[in-house]
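Every protein chain but one is kept in place in this view of the complex.
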Amino acid sequence: MHTLGATLVAVSPGAVEIALVPGPAVSQQHGFVHAGAVSAIADSAAGYAALTLMPPGAGVLTAEFKINLMAPAAGARILARGRVIKAGRTLTLAQAEVFSQGSEGGERLIALLTATLMAVQGREGVGD
Amino acid sequence: MHTLGATLVAVSPGAVEIALVPGPAVSQQHGFVHAGAVSAIADSAAGYAALTLMPPGAGVLTAEFKINLMAPAAGARILARGRVIKAGRTLTLAQAEVFSQGSEGGERLIALLTATLMAVQGREGVGD
Amino acid sequence: MHTLGATLVAVSPGAVEIALVPGPAVSQQHGFVHAGAVSAIADSAAGYAALTLMPPGAGVLTAEFKINLMAPAAGARILARGRVIKAGRTLTLAQAEVFSQGSEGGERLIALLTATLMAVQGREGVGD
Partner (left out) sequence: MHTLGATLVAVSPGAVEIALVPGPAVSQQHGFVHAGAVSAIADSAAGYAALTLMPPGAGVLTAEFKINLMAPAAGARILARGRVIKAGRTLTLAQAEVFSQGSEGGERLIALLTATLMAVQGREGVGD
């Protein structure tokens, strides 16, 4: 997230928001934010949302995700809103909507991600 | 791709390989390559593979992709092999397998991506 | 839909509901509705929702869909609620939530589908 210049802007049980202010490092040659960066913040928002509902000490791994990219990512800020759809003992389903926000307000849905997250306990390297 | 430190290592009609040598910018706190970086090179390998079969001047947009992450991305090099499954006039289906390669040879499948790519003609900002 | 015993129970612009009363034809050996039948009604609900926003005479094809199955499909009735997330000229993104409903009220989310639908004009065999 640091490499992308993304920041965690809101956290509540089962919901997380991550914002990205587009800069050269995450933009492709025409000024849009690269799809890879959009996917990364969406996946992170879904993953952290899942983590908020897991027991202390648990880590979270993305088992799979799917993203539909509906419009180019432009604008003053890109915001990913993640929320848990269903929390389970082993698997959690979460979704993230990504919006492009203008500098004078207004936002547009540009991507939708669905992710399956796996809770892991006591496995080195994946604690939170 | 530049931000991630990824390089295009092979291109032929319908097939592309992209490699990433893990460094701090793409690694999470425990030394694995971040799932977002794995997804980004996999999506790029699929997208460029699709582009090799499109008419000159066309650009390519990812309409959606799905990735399954089967093992943590560690190793000396991460390699994404993209190939076209079915090239269509409007939509192309491509797949990318991502391998982690050891410093002494040997590789392990760590992720599988399936992507729907859309050919775009004469739309500003999406030419190749 | 006829083979499955499914019926269209609600239609409005951009939203469609399809219900299935479980019977032997769609149940597996233990009495749950087969995942294939759940997917079929979810895909149909998403597809018809997309069709409601397309121009007269257009047909709709599912280019791809993804479904997460969170719980076994049991209950007095299985209901799929489809709605359009983003309608586009060529591609439409729609989602369907599938609920299992008890005989005395109450419902539980059992599946979530996201689909990319393609509008087709004047192609034989895919009109609405």
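Note that the chains take the letters A, B and C in the order they are written out, and that residue 1 is the start of every chain.
Everything that follows uses one rule, which is that contacts are C-beta pairs under 8 Å (C-beta built on N, C-alpha and C of every residue); 3 or more make two chains touch, one makes a residue touch a chain.
Given the structure is predicted, the values throughout are model-derived calculations rather than measurements.
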Given C:A15, C:L69 or C:L109, the one touching the chain that is not displayed: C:L69
Hidden partner interface residues of subunit A, rising order: 63-64, 66, 90-91, 116, 118
Interface with the unshown chain - residue positions in subunit B: 66, 68, 70, 85-86, 88, 93, 95, 109, 112, 114, 116
Residues from subunit C at the interface with the omitted partner, ascending: 3-4, 25-26, 30-32, 34-37, 39-41, 43-44, 61-69, 72, 124-126
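Basically, only the chains that are shown with their structure count from here on.
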Homomeric contact subunit B-subunit C: same or different residue positions, threshold half: same
Centrality ranking, top chain (CA atoms only): A
Interchain centroid distance [CA atoms averaged], subunit A/subunit B, Å: 19
Euclidean distance of C-alpha centroids - subunit A vs subunit C, Å: 27
Of all residues in subunit A, the ones touching two or more other chains: 66, 68
